[in-house]
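A single protein chain has been removed from this complex, and every other one stays in its place.
Up next, chain A:
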Amino acid sequence: MVKEECKALLDALSRVTACYRHMVLTIGGTSDSQNLREELKKTRQKAQELAVANRNKLTAVLKDKAVSKEDKAEFERLWVIFSTCMEILEIDMRRALELGQEFPLNVPRKHLIQTGMSGGTSGVAARAMSVQNMKYEAEHNIDVVDLKDLENEINQVGEMMYEMEMKVNVPQWTVEAKQDPGAELKSTISVGASSIGMISVEENKSFCDISKVLAGIIFSAVLIVAIVLAVCVVKLS
């Protein structure tokens, strides 16, 4: 039971990290906007919440002496996945700070880089936050104001990772990956996702697609019937 909970938490963290990466990639380009900055803020805060939850759960389990040897090995494997994820997250947060400082949004002489991007990232943010739609409520100067918070959060994450390294003694290199090279080719459909939000987003999308296809079929059927009737009318008259 604990193993499933840990895996679910880790999946969630990995998802949010991937979303954050997508957003940080967008800073400074033509899709950058005030909304993006708000999305970045909310996503990284969600990431930090999940990080703390993961850390608490995993450290509790790793300290438990009653855990069997196989289970312990599995938890150590999850721990390595967790700390690697944190490394990526920390780097992206630092990058977000640098880029945020380099590309303020409300300075007329500073232009965004024409990267070929034109769409927004609200879908990505919704995926990260496990919601249907994002609500935007930030002040117009969030691009500047948020940087201070970001700096503090980077320090917090750094401290957390340092503590993790000091308190939990898991030698990383002793963990063997469960997945072989090329494992990613076997299945690209969502595996092991237990978060309701994510499943509903996927279902939503497929439902929309199906309804669109149905509508298309019905329309073309009606069109064919109308043409046949018109031909009949012409022929009979």
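We take it that a residue touches a chain if its C-beta (ideal position, glycine included) is under 8 Å from a C-beta of that chain, and two chains touch if they have at least 3 such contacts; residues count from 1.
By our rule, contacts and distances are computed from a predicted model.
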Quick one: the chain not pictured, UniProt calls it what, "EF-hand domain-containing protein", "Chromo domain-containing protein", "Regulator of G-protein signaling 9" or "Histone deacetylase"? "Regulator of G-protein signaling 9"
Filtering A:Gln114, A:Asn169 or A:Ser237 for touch with the omitted chain leaves A:Gln114
Going by the contact rule already stated, which one of A:Thr30, A:Gln45, A:Thr59 or A:Ser130 would touch the omitted chain in the full complex? A:Thr30
For a quick check of understanding: of A:Ala60, A:Val145 or A:Ala183, which residue touches the chain that isn't displayed? A:Ala183
Where A:Gln156, A:Gln172 or A:Ser220 are the choices, the one touching the absent chain is A:Gln172
Quickly run down the residues of chain A that touch the omitted chain. 11, 14-15, 17-19, 21-22, 24-31, 77, 80-81, 84-85, 87-88, 91, 94-95, 98-99, 102-103, 110-119, 121, 123-124, 126-127, 172-179, 181-185, 188, 190-191
